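A single protein chain has been omitted from the complex, and every remaining protein chain is retained in its original position.
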Amino acid sequence: MRTFSIGGIHPPGYKLSAGKPIQRAALPKQSVVLLNQQIGALAVPVVAKGDEVKTGQLIAKSGGFVSANIHAPVSGKISKIDLIPDTGGYKHKAIFIDVVDDVWVDTIDRSDVLIKDCNLDATAIVAKIAEAGIVGMGGAAFPTQVKLTPPHGKKVDVLIVNAVECEPYLTSDHQLMMEKGEEILIGTTILMKAIQAKRGVIGIENNKPDAIAHLKKLSAQYPGIEIIPLKVQYPQGGEKQLIEAIIGRQVPSGAFPIEVGAIVQNVATVFAVYEAVQKNKPLFERIITVTGKSVSRPGNYLTRIGTPLSDLMHEAGGLPEDAAKVIGGGPMMGKALVNLSVPVTKGCSGLLVLTEKETLRNEIKNCIRCTKCVRACPMGLEPYLFMTLIEHEEWGKLEKERIMDCIECGCCTYSCPSARPLLDYLKIGKSKVGEVIRTRKQ
Amino acid sequence: MNLTLVAILFLGAIGLFFAIILYLAARRFKVFEDACIDDIEDALPGANCGGCGFTGCRNFAEECVRSKQFEKLLCPVGGLETMVKVAAILGKETIPADPTIAVLRCNGTCLHRPKTSIFDGAISCAVASATYSGDTDCSFGCLGLTDCVNACKFDALVMNPETGLPEVVEDKCTSCGACVKACPKNLFEIHKKGHESGRIYVACMNKDKGAVAKKACEAACIGCGKCEKVCESNAITITNNLAYIDANACNLCRKCVEVCPSGAIMEVVMK
Partner (left out) sequence: MAPHIHSGDSIEKKMYGVLLALIPAFLVSLYVFGWGSLIVTAISVVSCLTFEYLIQKFLLKVKPSITDGSAILTGVLLAFNLPSNLPFWIIIIGAFVAIGVAKMSFGGLGNNPFNPALVGRVFLLISFPVQMTTWPLPGEHSYIDATTGATPLGMLHGHFGQLPDLSSMMLGTIGGSLGEVGAIALIFGGLYLLFKRIITWQIPVSILGTVFVFTLIMGLVSPDIYHIGLIKTACPAFHALTYALFHLLSGGLLLGAFFMATDYVTSPMNPRGQIIYGIGIGLITVLIRLFGSYPEGVSFAILIMNGVTPLINTYVKPKRFGEVKK
């Protein structure tokens, strides 16, 4: 079984919502569409208060090279453009839409008919993806069209589809593969065409044998696409780890995957690409896993962007009483939510309710230098050393020890017997060192 | 000659030999510098706090000797007293500057500002603020995770467990500015210490609209503008829903304190 070569951990899976069919979540009364859903520049609103919009209509335009279009996820009337606290509690601009019916823009093909052929050329495909406002749906929300435009002179020979879903609890990608296998394969073919790669690989962690078998069966008709089962090991879905596991090449420190001739796309993104290119449907809804040990109806919900998370929680049976923490994303890299009025964004893959017992952090003790963090680190770094250096503000040394290689996977904090908040400090260190590097470059 | 004597003489000779080498080396490599620097360094508090803007007391002393604009230099820790001494060493005059003190521009105590979430990460404001806005609905206020207390070299900041806010100890604060740098929410301000009647400042940094701010914290400045209108000396300005009092213009009339509907304007009265 293929896997990456350095570090890694084995957290328990808890895939409670596995096999739960994708359900359509009810439309909210008011949809709140944040303008900072993607990494990069804010989107610029092209509608004003009082405007009537249809589902799928462009409401905010990409605000720069690294940015993405945003489309109305519902139909109705723009009630205001105002600030709303995001998941971290900081306030950001958002478009508020009062929902009236559900009238879609008529260019969108709403039928279930599979469209296999795509006659567009590479540039047209990328343009269509950009138009549809697709971003990386694994969590980072990096605009997809930017990723598909490799710098001049770099050649891509393999497209890797990240269907690993190595975060515990999350099952949305798994369910998507089970129900939309064919669409994903077509999407992969389209993306391969867009970057002119001959080979496409879908990497799936081995705890989803049904999805592997299903896609393997279907992939026979799609030349160039290979399904590769991967060992169950976190962070198998880390971009650099996945590339190493699949093609055996390590992305050099500080470089992008393109350096080793690979581009990685999340499986949900691939599905969105299919819908955008073949069905003219922009990205305004996505599948979200709502789960947790005490959640009464854990499941995978097809949710419109902008739906308040509290509505989604309600869909799954309401917030359980023993909930201590609600997390956007998975338990390893997700972000704890400050409140539930935050709306769904394009990068949100899960809504996880953890009980007090699960999230309890032990008392922080001295580092006993047990090397657990060093052995767990998938990048071969030394988190214990980083923490000491950060406490002493040795930014120069931190850079030399390659803190910028950290992928913030959380393996170190997860495995520390002294319950030291290694990653908390590492994030600070990374931002400080990043600052130092930027100032030096100027 | 017995053995003891041999040993003593031998070791003595070695000692003398190296003493001579050291002496010659010291002569040979002596760096000439202004003797004033040493004197000034002695007169300085020696805390190496960096409050003056230089990396340590020695650097500040060098700058004092070198600088053509001596009047602009100030050791905030030693204050005027120290600068008079330094000026005496250099044979210069100094202009008396007003003493200053750090003030915390947040009054979001546990009573005023209900907690809406719990932070379980590292006990560090820097870490917390990088993650999220804070454990209350106010995204501008104090996180209470003691970065400033740790940064203070003079024990002048103490956490009050009841309010969850740090408090400035009047006579220990040297206004070195370490807390200003340490606070990720930028809540500290080096403020004029004021005369007998103390000082008046807005203990809030919330730039949200009035209703939002008020909902998050009872003691929030809601930007209503009453203080601005009532101020005799035009010391108060309101930008981004937040009032600011210019300490240099303020004449400490206290009118703004009386009209403030939320009690965001703090006054410290000296006894």
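The letters A and B name the chains in turn, as written, and every chain counts its residues from 1.
We take it that a contact is a pair of C-beta atoms (placed from the backbone, for glycine too) under 8 Å apart; a residue touches a chain by one contact, two chains touch by 3 or more.
The model shown is predicted, which means the values in this text are computed figures rather than measured ones.
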| item | value |
| --- | --- |
| From A:Val156, A:Val201, A:Val251 or A:Val433, residue that would touch the chain that is not displayed | A:Val251 |
| Residue among A:Leu385, A:Leu398 or A:Val433 touching the omitted chain | A:Leu385 |
| Hidden-chain contact residue, picked from the options A:Lys240, A:Lys281, A:Arg304 or A:Lys346 | A:Lys240 |
| Residue among A:Ala211, A:Ile263 or A:Ile327 that touches the chain left out of view | A:Ile327 |
| Subunit A residues touching the omitted chain (full complex) | 6, 9, 11, 168, 240, 244, 250-253, 255, 325, 327, 331-336, 352, 354, 358-362, 365-372, 374-375, 377-382, 384-385, 402, 405, 408, 410, 413-419, 421, 423-424 |
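Just so it is clear, only the chains that are shown with their structure count from here on.
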| item | value |
| --- | --- |
| Whole-Å separation of chain centres (CA-atom averages), subunit A against subunit B | 43 |
| Subunit A to subunit B touching residues, read off their complex | 83, 85, 87-91, 335-336, 338-339, 359, 361, 364, 421, 424-425, 427-428, 431 |
| Subunit A-facing residues of subunit B, complex | 116-117, 120-124, 126-127, 130-134, 137, 139, 208 |
